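A protein chain is absent from this complex, but the other protein chains hold their places.
Then we have chain A:
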Amino acid sequence: MPGKGLLIVRQRSLIAITAALAAGALTLTACGSRDDDSGSDSGGGTTVVIGVDAPLTGDLSALGLGIKNSADLAVKTANKDKVVDGITFKIEALDDQAQPSAGQQNATSFVANKDVLGVVGPLNSSVAESMQKVFDDAKLVEVSPANTGPALSQGADWQTNKVRTYKSYFRTATTDAIQGPFAAQYVFNDAKKKNVFVIDDKKTYGAGLAGTFTDEFKKLGGKVVGTEHIDPDTKDFSAVATKVKNSGADAVYYGGEYPQAGPLAKQIKDAGAKITFAGGDAIYSPEYIKLAGSGSKGDISTSVGAPIEELASAKEFIANYEAEGYKEAYEAYGGYAYDSVWAIIEAVKKVVEDNDGELPSDARAKVTEAVQNVSFDGVTGKVSFDEYGDTTNKQLTVYSVENGVWTPVKSGTYTG
């Protein structure tokens, strides 16, 4: 054997290998979460905790940290201005790593902490699905600054029969029921792309967005020349890139998030396909441009609301955010996170004022009811909620990559 045989093994160890492989796969979901409290100093009186759940580590942490910092800013502002007499607000931020299992654990620990009267988050629609019931059972209000999956508020059959499933769930972000068609209209009418290749990552957000885009694009008379679902755990999209190139598409619409969108767009363009890459609010991040490289010029994204930098109402928020010196940018959802926290603060204020300046014993249920009726001028415009808990602000904006930054090109809303 020596000379011909190489390294030598016992065969029966293969059983051990199989077991080990399973163990390895399990570790994917077994990472612990980091607690990160960063509230402001307590100034006497009652302390109300507002929970923040977002991915603070991992691929999507840029968006998550923007949410956390903005929530922190809202709480600091409320405490400084003594918005609610005798109440000091504090945030408690938990990391969901963009994973539904971690999100549910966080939801349980928020519920267990009796000082928590409201939770802001999460970022991902798929994480929200795992948290909604936990919060609803505890009558604890949840306001998401970023979830766009329509089913979260309007039920699984939202296209035909809208039913609100959870009374405690609200969001300040516009849903994909509007975002997808809005993008389709821009790609077809304004960008004049008629042959599109639709790709998604099979997650709640990505698949939903790709679905609403596809329906509207076909209705307008466009042609879907191919569809593909990618595996978000890999970075090798060469096989998909080759398919796109050979499909003759002049645009790719991607339902998914920037950690995959960046390399995907880069590899499709490197393969020689002459396409415009388009996606939703989850690729509207400077990280997308960094990962997609110089080929990203002219790529399109849509995002909820009007560009925050152009809103008069957001000037103060941006100035304060910069003054606080946060290390991370507020990113796409910062303004919405601020407004989400503020909706809870307004609700707490209402509840406390109705109860002679003290928190009632059933504060959680009361706050949930009060959030339904809030109405104030926030960072992103008028903040109030409709009968499903969705924002009444249906504004969307198309952005295009020019000179290495996302530049707003068109604001509006989908009118059907």
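One rule holds in what follows: a residue touches a chain if its C-beta (ideal position, glycine included) is under 8 Å from a C-beta of that chain, and two chains touch if they have at least 3 such contacts; residues count from 1.
As a convention for this text, contacts and distances are computed from a predicted model.
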Among "NADH-quinone oxidoreductase subunit K", "ABC transporter permease", "Glutathione-dependent formaldehyde dehydrogenase" or "ABC-2 type transport system ATP-binding protein", the omitted chain is listed in UniProt as "ABC transporter permease"
Looking at A:Gly58, A:Gly248 or A:Pro307, which residue reaches the missing chain?
A:Gly58
Residue among A:Asp190, A:Asp231 or A:Asp354 that touches the chain left out of view
A:Asp231
Full-complex touch with the removed chain, picking from A:Lys68, A:Lys266 or A:Lys349, is A:Lys266
Which chain A residues would touch the chain omitted from the figure, given the whole complex?
1-11, 13-14, 16-17, 20-21, 23-25, 27-28, 31, 57-59, 61-62, 201-202, 227-231, 233-243, 246, 259, 262-263, 266-267, 270-272, 287, 290-291, 293
